[in-house]
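With one protein chain removed, the remaining protein chains of the complex are shown where they sit.
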C-alpha cells in the first residue's frame, strides 16, 4: 500500500476484474513494485547453512523435502503464474494463493492440514512523505520449511538472516516454527520503529499547535488520523492472529516456541496500546487546535472591541461639535477646542481603566 | 430498497396491513420492480448442463428431484401466490416464505430440517443519484438444489452462470452447497465494487471540502452518512450469518466447502473494515467542513477587523478637525491639511506594522 | 406511561409509599386508566370457541381447569385486590403480582415452576401530541391458559381475536404457548407501526431543518431524542426476553412454537435496528441544525462585513473633506465634489471586485 | 461520603496512613458521624421477638448462638477496636473487618466459608444542598444471624423493623438469608426515592434552561453530572453483586430466597436504567444550554447587524453633505435638506424590507 494514503483507489481495476472470476483464482491486487519475482533460499540445520540467491522452483522443491530447515523468501508477488507454481509444489490451497497475491488481505492466521498460513503487514515510515507505508507479507509454515512472500526488496528480515549466518543462538537449533516466529517478531519489532517515528511526528505537530496553530495544521491532523487508521487496521487483527497461533493445536508449533509466541503476543498488545494512545493524543490535538484558533480570533476580536469601544464615543463628541447650529455656546469659548480634546482624553482613559479592571487588556 | 434513501417510507402501507394478519402469512413488503415473476433454471452435473428460461413450477419440481444440481432463479417476488406455490413444492416453512417476500428482512441464516435459508442484500451503486441501492435476495439451499429469489432482473450472478456454462473449474464437480457459496461470494464480491465507488465519492467530497467548503457540502456529508448507514445494515449481519453457516452442523455443507466459506467470512470482515473506515473518514470530514467554514469566517472577520481598526482612528481625526470651534489653531496652519493627511498615513502604517508583527496579516 | 414524556414524575407518590412495604406487596404504580377492572375470556379448541365478556373470577377458574385453551384478558390493573384474587386462583408468586401492577417494570421473562411470566410494553404513537406512549402488558403462560393484563381498553390484540373467531389457521390447533406467541407477535408487529410514524416525524423535522432551521427546532429534536429513549427502553430488553423464551427448557414451550419465537426474535432485532438508525439520524440532525443556524449567522455576518467594509473608507473620505482647514485645495476645484463622489464609487467598486474574487459575495 | 461532592479529598489523611500498615489492618477511612458506636439487636423466630437497644458484645454472642434469627445492627464504624471485637466473636476474616471500616470500599459480595460479606451504599438525597449522599453499609450474613454496619443513625431499615415487629408476613417465618435480602431490598428501594428527587431536579433545571439559559446553569449541569457519577459508582457494582449472590452456591441462601434475589436484581437493573437515562438527559441538557446561549448571542448580534447596517449608509450620506466643497449643487436647493432626509428614510425602509424578506427580523 505504498505511496498513497488513499485507502482503496489504487487497486480498483483488478478488484473489479476479480468479481467475474471464480473464487480461488489468484489475481494480483496491488501495485507492481519489482520487475521480476526473485526467490532466495536459506537452508540450514544446527551444523551447516547454505544460501542460494535467485533460486528456481526445482531447487526449492529439492531443499524443502530434506531434513534441514528451508527458508524460501519470494520477493515480488505480481506474477500469479510463479506463485501458483510454488503453490503446486507445496500443495497450497487455491484460496491461500489468492490471499498471497491480494495485498488488500488483512492479517490473519489459517490452519490447513499440511501448513499454517500467516498474513502480516510490514510497516515502513516514509520520512519524506511523512506517511506510514504497509507492505503485504505472507508466511507459509510447513514441516521443515517456511515460505515468505513480500512485495519488494528491502525488508525487516535482515537481522534474522544475520543470526542464521552467525550460527549461534537458538535459531539454528530449533525448527521451522521458531524461524516463522523469528520472522513475525522482526515484523512486530519494526512496528516499534514506525510508532516511534509517528510519536515524534505527533509531538512535533503538537508543539507547533500549542505554540501557534495555523490553518494548514488541520490538514496535518487529518493526515495523522488517516495514518493511525492504517496502523490500527494492520495491528488490531495481529492480536487475534498471534493469539490463535499460540493456542493452535497444530503439530507444527512446538511447546518451546509457544513461550516465544506469548511474548510476541505481548509485544503486539504493546503496539496496540501505543496506537490507541496516539489516537487519544491526536483526538485531543484537534481540540487544542480549535481552542488555539478560537483564542487567536478572540485576541483579534478583543483589539477590535477595545478600539471601537474607545473611539466610538470620541467620534461622537467630535460629531456633536461638527454640527452647524447657530447657537452652540461651547464653540465660542476660547479654549473650547482644547477642552474637547481634554474631555476625549478623559473618556478614553476611563474606558481603558474599565477594561483593565475587567481584565480584558 | 431501490430509488429512495428514505429508510422506511415506501413500505408503510403493506407493513400496516401486515399487523392484522397471522404470522407466516406471505405479504409482499416492498416495491414491485418487474411485471411478471419469471423462473430460470440451470440444471447440471459434471458432464452436462441444461438451461431453461421462463420455466414453470412443474419443471422445477421434476428437475429438483433428480440427481443433478438444480439452480432455480426466481426473478420478482411481488406475487405471494407463486412464491407459495414454490414453497409447497419444496416444503418450505411458512415463515421462510414470509421472509422471502419481505424486502425489509435483514440478512440471516436459518437452519430447517430439510434446507438452509439464507437472506442477503445485493448492493448496487447508482451513479446517477449517487446512492447505494439494496436488493433483497434469498437463497434456499437444499439437497441437490438451490433456489434464489431476487427482486428484479439484472444481477451479480452472471459470472456464476458463465462458469457453469464453461464447464471448467470446481463448480461443476461440487454439490449444491458450493453453488450457494458461489452465489453468496458473487454478492459479497460485488460489495467491493460498491464500496470502491463510495470510496471515490468520499475522496471527491473530501477533496472539495479541503479545498473550499460550501454550505451545500453539509447535505452531501449527510447523504454519505445515510448511505454508510444502509451499507452497515447490510454487511454487519452478514458476518454472523456466514460465520454460523461455516460452523453449521448441517449435512448440507460439505467439509470441502467450509474452507471456501471461511474465505468468504474473511471477505465480509474486509467489507466491514472498509465500511467502518468510511464511517471514520466521513465523521472526520464533518470536522474538516466545520473547520473550513469557520476558517473562511475568520478570514472575513480579519479583513473587517483590519479595515475597521485602521479607519476608526483616521475617521476620528477627521472628525476632530471637522468641529466648528472658533479657536482651532491647526486649521489655520498653511499645511495643516497635509499634515493631517500625513498623520493619518503614519497612524495607518503603524497599525499595519502592529498587525503584521502579530501575524494577523 | 401515557400522556407524559416525564420519565418518572407521575408515579412518585406510590413509589415512595412502596419503600415502606414488604417485597411482594402488590402496589399499583401508575396512572389509573379505566374505571373498573374488566375480565374477558375466550375459550377454544380446534372445534369450538366460546367468548365471555365481563366474566367473574369463578368463571375464569372453571374454564382454565378444562382441556380447552383459555385466554383470560384483564383490562385495568389499578385494583390490587382483584389482581391478587386472580393470583391466588392461578397460584401466582407474590413477586409476579407485584410486577403485574407496577407499570414501571421493564420487559422481562421469568420462569416459575407452573407458568412463564412475560412483561411487555405495548406502543402507541399519539398523533396529536407527537409522542410515543407505552402501555404495560403482562402475560401469564400456563398449561392450557394464557392470562393477559393490560392498562386500558383498546389494544393491539384485535387481529388475534379475529383469527381465533375465524377458526382457520394454526392458532386454533395449537396450544396456549402459540397463543402467547401470537399476543407477543401482535405487540412487536405494532412497534413497526409506531416506528414508521416516528420515521415520518423524523423525516419531516429533518426536511424542515435542512430547508431552514429555526430556534424552536432544537426543542423538537430534544423531544425526538426523549421519544427514542423511551422506545429503546422498551425494545432493548425485548431481545433478551424473547431470546431466553426461545431457548427456555420449559415444558410449556413446544418445539413447533420455537420456530415462531425465533422469527419473533428476528423481528425484535429489526425494531432495535431501526431504533438505532433513528438515534443516528437524530444525532446527525442536531449537527445539521447547528450547521444551519451557524450558516444563517454567517450569512448575516457577511452582509454586515460587506456593508461596513465598503462604507468605512467612503465615510472616511467624506470626513476628510468635512474638516475645516483653511487650506484644502481640493475643496475649491470646480468639480471637486463630483470627483470625490467618483473616487468613492471607484473605491466601492474595487472593494466589491475584491470580495467577489474571494468568493465572499 | 456525606456533605461533599469532592470525590476523595476528605479521606486522604487516613488513606495515606494506611499505606504503611499491613493488609487486613482495620483503619477507619471516612468521616466520624456519630459519637459512640451503638449496637441494637432484634432477635426473633416465628413466634417471638425480642428487641435490645444499645447491647454489649456479650449479648450479641449469646443471642447469635441460639436457634432464633438475630439481627445485630451496629451504628458507627469509626472505632476499629469495637469492630475487631465483633470480628473475633463471629470469626470474621481480617480483610472483612478492613472493608467494613473503609467507607471508600465499593459494593461487592464475598463468600467466606462461614458467612457472606455484602457491601452496599445507602443513598440519601439532601434537599438542602441538592446533593446525593452515600452511606457505607456492610452486611454479614451467617447461619441464623445478620450483622449490619452503618455509619450513622437514621436509616432505610425502619420498614424492615416494622414488619418484624408486626409479626405478619414472610419475614418472621424465613431464615437469616431473607432478612439480609429484606435489608438489601430496603436499600435498593430507597434508590428509587433518590432517583425520583434527582429526576425532579433534572426536569427543573431542564425547564429553566429551555426557557432562558443563564451562565450559572453550566455549573448546575456540572454538579448534576458529578451526582450522576456518584450514583453510577454506587449502583453499577450492585448489579454484579446481587447477580452473584443469586447464583451463589452457598448453603446460606435457600432456594425460596433466590426468587426474591432475582426480583432485587431486576430492581437494580431498573435503577441502572434510570441512571443511564439521566446521563443521556443531562448530556443533552448541555447541548440545549449551549444552543440557548448561542441563540441569545445570535439575537444580540442580529440587533447590532440591523442597526449598524441601516445606519451605516445614512451616516455616510450625512457625511457627504457635511463636506466643505465650494461647489455642491444640492446644498443650495431649497428643499435639499428635506430631500436628503427623505432619501435616508427610503434607504432605511428598503433595507428593512430586504431584511424582512430574508427573514432576519
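By letter and in written order, the chains are A, B, C and D; residue numbering begins at 1 in each of them.
To be clear about the criterion, contacts are C-beta pairs under 8 Å (C-beta built on N, C-alpha and C of every residue); 3 or more make two chains touch, one makes a residue touch a chain.
Fair warning: this is a prediction, and the values are worked out from it, not measured in the lab.
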- Sole touch to the unshown chain from D:92, D:118, D:271 or D:314: residue D:314
- Note on the structure: Even though one chain is not shown, subunit A touches it at residues 156, 158-159, 162-163, 169-171, 181-182, 185-186, 189-190, 192-193, 195-196, 199-200, 203, 210, 259-260, 262-264, 266, 269-270, 273-274, 277, 280-281, 284, 287-288, 291, 294-295, 298, 301-302, 304-305, 308-309, 312-313, 315-316, 319-320, 322-328, 358-360
- Query: Which residues does subunit D use to touch the chain missing from this display?
  - Reply: 6-9, 12, 15-16, 18-24, 93, 95, 98-99, 104-106, 108, 110, 212, 215, 218-219, 222, 225-226, 229, 233, 286, 290, 293, 297, 299-301, 303-304, 307-308, 311, 314-315, 318-319, 321-324, 328, 330-332, 334-337, 340-341
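Simple rule for what comes next: only the chains that are shown with their structure count from here on.
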- Message: I'd like to verify one number: the distance from the centre of subunit B to the centre of subunit D, where each centre is the average of its C-alpha atoms, in whole angstrom.
- Response: 43
- Shared interface positions of subunit A, touching two or more other chains: 322
